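All protein chains but one are shown at their positions in the complex.
The block that comes next holds subunit A.
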């Protein structure tokens, strides 16, 4: 009965849509949805809507859980639930039913089920696991539409760890006869590539097939993957440049079927994709660029029609032309194009023009000159977006001469900006150019004051940090520094005398620090005055406790003079009973220090800020306390990371049913080669406790070496620390600064009248042809008046990235090295396990002590080549032990530290050289560590001084083994630095970057960067286990990856042969081989286990890797593939 009513009501919505055209599309999905929608539109208040929806949800809930609801009705209910969710009401009870619908419904219901799943669930939703089987089934369906639906959902929702389950099936679809399936499969793989590049690494050659597909749609889809891959590694795809150019030529020439045209432009999306690829390939590559010139010219010429889509293509062309190796003729045309955009009355085109100009001024600043009047107009444009984009452009053309005007414009915008993100972004930009190009102290302090007051507490903390660092470090000219500080003090005193309650917290913190540190510079300023001003800040209602502690600290520095004392007395009394423990401590410090002036002078020495402060970052002074506590039965310290890991492990147990059931369900669905290794021999280990190994997973040492203490008791600490570690960077000599300071004095006159011409002349000064283009955004050290140390590491890492390509040894040779350095696992294993145990034992007691203990042990043993295997030597003797033998002999082998001679070392790789100083490196495999040796040779005829080498890395834990750093390098001398490396987190290649600095004989400082790339197998060591242990561990690990690998062919026992290759090349340990299956174990230094299960199936080797460490299985798998490919 109700069905009949439903049927009649179905017609209603089509009447409602006011459209006469009949047809399938017009049929509304359900009448109930329609009445719901109509009901909602009739309501007047939000409250009524809520009531109605809640009613609706109750009704839906009743029906979905009723067993009598058919799939068809379920479909209709899902649509209503989706609608309710879209209105913002939660219908989570439906989620499970959506999955059920996708699972059990017919194709038609399935579609709605999948749609609901895609809209309801997200990547990490736990219910998603229930969808895997459905997707697997649908991927194998003979119904095209079901396959399409499965591919769509896969590309939309599937997270990294679920990809392996479906990957082989998706991969198979690349050869499907239907182009729509191939296209969707390619796009799904593209999505996989984005989230887990290692997992699809083995199908790269199939992507090539997709690129050559006869269907243009499939080819276009494959370009997404190529764009991504080329972005990551342009060198690897140079050979395809010609093909891409040919494709573009054909597209531009209209060779594709007509229905790919969009508003009579041939396949614009394809064109743009190709242009992007070409610009990546042609960047810094003249020969590749030359192939492209003709087609780029053609594209520019053809894109004449007056339509948005042609402009989109033109914009992409312009970007490409300015990215690749320049050709004058094309540049000219591109510049004309930009001109057309900017001058266009259409506002969207103007926007694009500004964006293009912002991009190209980095190459050619003079272009901005041509359009200066238009830019000025845009600056006053009523549309804020245009204005914002113009400011972006101005930021790029800032130089020492126009900085005041541009900063003023930026600040004007900041004052009106309401959007937090824009404010933060612009703030950083103002601070950056102000630091770089400030014409004088007064302007700098005033600008930063505005930044601090406007930015409020939104500001990124590095802006005040950098500012304080700059003030405290100053530059080399003492007088200049003093002036800067004086300006700051003066301006802050007057600010505090004004309305301090209007200042943001961050600014108050900066003010109190500067006043505490430098107010003594102003001799006519009584400390009492400053203390009173600060006390006033303390009384402010809005002062946060963080600010208060800064103020108290500043006061502590100012304990001088009778008048000040009395104020301080009051303050310390008030706060020594504060509820806030930090404040109470500060107050106590204040009280005690001002009673004891001697101690005060020692703790807070004046002006000692730039002096190096020895920081015991290992906290070794606490050793006694720690060992006492441990003896008393305290639990050893675990780093937060480790605790997290253990927590994750504990949680991982609950994931186990999935891990076990998945393979079973897959074999049910007749999937090849994917049986659970639990069938092998460790099924008894099901009850094994999973926590056991997680404890073993990380040693319990205090890993504080890399911990940076930025804020300490004295406030900002970074500069002190860095004074110890950091290298004297090339500093401008005093007279240089003088010269800059004076020569830039004629700053643009204040633009009192808003005459645009005048504004233009002040904005675009320094862009003319007489000044070199290096004045532009690319920072020229000479114009960088205030140096910024904080940003140095960033730029240095960029540099090292740029240079790294040329420096790295080609990966193949590295792999070969690995072959040479194969160790005999039988012999090395006992010692390595012993080592792990002993180091754990001592490490548990105390991390730092353990390291020292081993060090002395190493020294006592003395250098002997055989040591490597027989003794558990972690750390070698220092570099001082060996004297260079032959002065002229550059054969670095002779400089190998004694204990490394017996060990296998990699080839020597030149790292960098500068002014006669050459650096090379090699790595040495030891049982429980990887030693990096850096050879520094001085081939010049003079000594260099203050030699400092720093090695650092995000991926790798680096610890220096040399006892004392090299400080002087005599001529024709070679020094060796040793570093012990362990992987922090796995990655296919781990990179170590470093910095060398030294003073030339004539005292000019030199700095060079280098980087060194290590493949993951260098960090892999065999792990000896019994089969039972393996079984328990296998179940405890949660991160896994599966893949089919090629077997070593033409041998009798191909499994054995393949595993031998892996054992030899990657230092894995083969635990057991039983019939057609084998189990293998290894560890990532220091002791992160990874287990591998292999099974021969249909001529391939199905491997399954598991580890407690995320990414380790992926990365190791990559190297397994590589190792087997090379056989």
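Everything that follows uses one rule, which is that contacts are C-beta pairs under 8 Å (C-beta built on N, C-alpha and C of every residue); 3 or more make two chains touch, one makes a residue touch a chain; residues count from 1.
The working rule: contacts and distances are computed from a predicted model.
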Omitted chain, identified by the protein name its UniProt record gives, among "Histidine-containing phosphotransfer protein", "AP complex subunit sigma", "Isocitrate dehydrogenase [NAD] subunit, mitochondrial" or "Regulator of G-protein signaling 6-like": "AP complex subunit sigma"
Residue among A:127, A:180, A:525 or A:971 that touches the chain left out of view: A:180
Given A:260, A:443 or A:637, the one touching the chain that is not displayed: A:260
Among A:37, A:369, A:622 or A:948, the residue in touch with the chain that has been omitted: A:37
Option touching the unshown chain, where A:226, A:244, A:311 or A:979 are the choices: A:311
Option touching the unshown chain, where A:152, A:250, A:1027 or A:1054 are the choices: A:152
Residues in subunit A touching the chain absent from view: 3-4, 7, 13, 16-19, 21, 23-26, 28-29, 33-34, 37, 72, 79, 82-83, 86-88, 106-108, 111-112, 115, 119, 122-124, 144-145, 148, 152, 155-156, 180, 183-184, 187-188, 190-191, 216-217, 220-221, 224, 257, 259-260, 262, 267-270, 272, 308-309, 311-312, 315-316, 347-348, 350-352, 355, 382-383, 385-386, 388, 419, 421-422
